[in-house]
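Have a look at the structure that comes next, please.
For chain A:
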Amino acid sequence: AGVLTIGRREDSTTFDPIKTAQNIDLWVFANVYDVLIRVDKTGTKLEPGLAESWEVSPDGLTYTLKLRDAKFSDGSDLTAGDVVFSLTRIRDDKGSLWADPFKVMDTVEATDPKTVTIKLKQATAPFLATLAFPIASVLSKKGFETLGPEKYAETPIGSGAFTITEWRRGDRVILAKNPHFWEADRVSLDGVEWISVPDDNTRMLNVQAGQLDTAIFVPFSRVAELQKDSNLTVHLDPSTREDHLLINHEHGALAKKEVRQALDMAIDEQAVVDTVTFGYGEVANSYVPKGALYYYADNLKRPYDPEKAKQMLADAGASDLTLNYVVRAGDEIVEQTAVLLQQQLAKAGVTVNIQKVDPSQEWDMLVAGDYDVGVNYWTNDILDPDQKTTFVLGHDANMNYMTRYNNEKVKELVAAARTEMDPAKREQMYTDLQKMAKEDVNWIDLYYSPFINVSRKNIENFYQNPLGRFFLEDVVKN
Partner candidate 1 sequence: MSEPLAAPALGRSGRFRRRGTLAAGVFLLGGFVVLALGAPLIAPYDPIAQDATARLQGPSWLHSFGTDNFGRDILSRVIWGARIDLQIAIIGVIFPFLIGTTLGTVAGFFGGIVDAIFMRLVDIILAFPFLVLMLSIIAILGPGLASFYIAMALVGWVSYARLVRAQMLVLKNHDYAVAAVSLGFSRTRIMFRHLLPNAAAGSVVFAMSDAVLVLLNGAAISYLGLGVQPPVAEWGVMVAEGQAFVTTAWWITLFPGLSIVTLAFAFSMIGDGLADLFGVHE
Partner candidate 2 sequence: MIAALLKITDLTVVHDDDGGERTLLDAVSLDLAPGEVLGLVGESGSGKSLLCRSLVRLLPSSRLRISGGSITLSGRELTTAPEAEMLAVRGGEIGMIFQNPSSHLDPVMRIGDQISEGIRFHQRLNAKAARAAAVDILAQVGFQDPARHYDSYPHEFSGGMRQRAMIGAALSSNPRILIADEPTTALDVTIQAQILRLLMDIRTRRGLSVILVTHDLGIVAQVCDRIAVMRQGRLVEVGEKRGLLAAPAHAYTRSLIASHPSLPEEDMPAKTEKRQAPGAVPLVDIVKLHVRFATGGLFRRGAVDAIKEVTLRVMPGETVGIVGESGSGKSTLARAVLGLTPVSSGTIRFDGADIASGRAVLATLRRQTAMVFQDPYNALNPHLTVGKMLAEVLRVQGKIETAQIPARCGELLDLVGLGRAFLDRKPRSMSGGQCQRAGIARALAVDPKLIIADECVAALDVTIQAQIVELFRELVERMSLTLIFIAHDLAIVRNLCQRVVVMHRGAIVEEGRSEEVFSRPKHAYTAALIAAIPHIDPDKPLLAPSKMATAQADGVAN
């Protein structure tokens, strides 16, 4: 019983699942809306959600989902019609930010009140994982139509463990236990408050002073101190976050594979882990996060060797390399990494000019190719590696995540892996992809790091899975 208060950096922007791409929103959707298929606590398996069971036709084109008896928070029944409405809306709504991954759906039909049949245009291996994505939340068709999009985005009607009673914009989202949740017995809390506390120090002090039960986004620098506090538990939950150094392959010497490899060798990832993550991270050897589906643990880890790097650069005719390093302002981690890498690269004779810009502008510069290197990170939204792989290596509209990396063989393999339905073969394909990416140095993998949260000792089962979902339905407040 009791109300769990959680401090986070920012407040939500909307509760319309298809109109946001921000983690800050997505992570709360999971508490309010249920999805057809869920990702489990380990972040590696799919499990039944609103769909009790599902079948995929052998050609991989038809999905038949059987719905369980579930109700919306207003007490009305959740039917196949609601599912059809929600899924087609993602694909067709003008304001939808997520239309692309759902364009593969040809038809979505309610074959009976408890059965939904989805026909795809082509076989797509990650489709089930996509359905587990919070944006694929099931909305109440009737509720949406009576409330209208704006009101619904403020006080939605969902079928999740909690329901929104009040949203004080900029301050907090107040959730109450949803009595109609089909797993209502599982929920111990009376409610949850997501409270925005932007300043990291203030957020931590709130938990230390006992004014918040939990706080997320604990800075690495605070972990040791918080661990010493006997009233607190620090959670270091495995995540799919992976930080990397983007390289613009179109800029001068960076087009040469050897130069990129030399840069990789000039970077001491372990030092980054030690200094920036205070040792709570782990050196990355692949773009696929450690522990995630198809992660290739034995992938190459280039040793740190500035001398050799210098030599390689000289051999490649790039001994006086000067790099324009774009840094996102206001992100402590990114800035610290930049300061560290600047010094490391200097040892290999590379001059790094740090250019700090505000986040939207950084984005613009990356897209425009107006940079040489820059640090970024990615957390998976769905458990299938396809989403990230397509963005990073699939040569889509994003120019391979703005790196302008270009390798036809990789491109073909990414496409093939998406439609391959045999898990064993897919695993091999992704292993190959990881090796090829490493060889080409599409970017430089830096480190994996956990989600770090802190809670008071009286809070039990506070857990975040690697995709970022909080299992608040299991949390107990003593």
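Basis for inclusion: all candidates are chains of the complex that A comes from, given by their letters.
The definition used in the following text is that a residue touches a chain if its C-beta (ideal position, glycine included) is under 8 Å from a C-beta of that chain, and two chains touch if they have at least 3 such contacts; residues count from 1.
Note that the coordinates shown come from a computational prediction; the quantities given were computed from them, not determined experimentally.
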Direct contact with chain A in this complex, candidates 1 or 2: 1
Parts of chain A lying in touch with candidate 1, wherever the complex brings them together: 199-201, 204, 219, 221-222, 224-225, 271, 274-275, 327, 329-332, 335-336, 338-340, 342-343, 354-358, 360-361
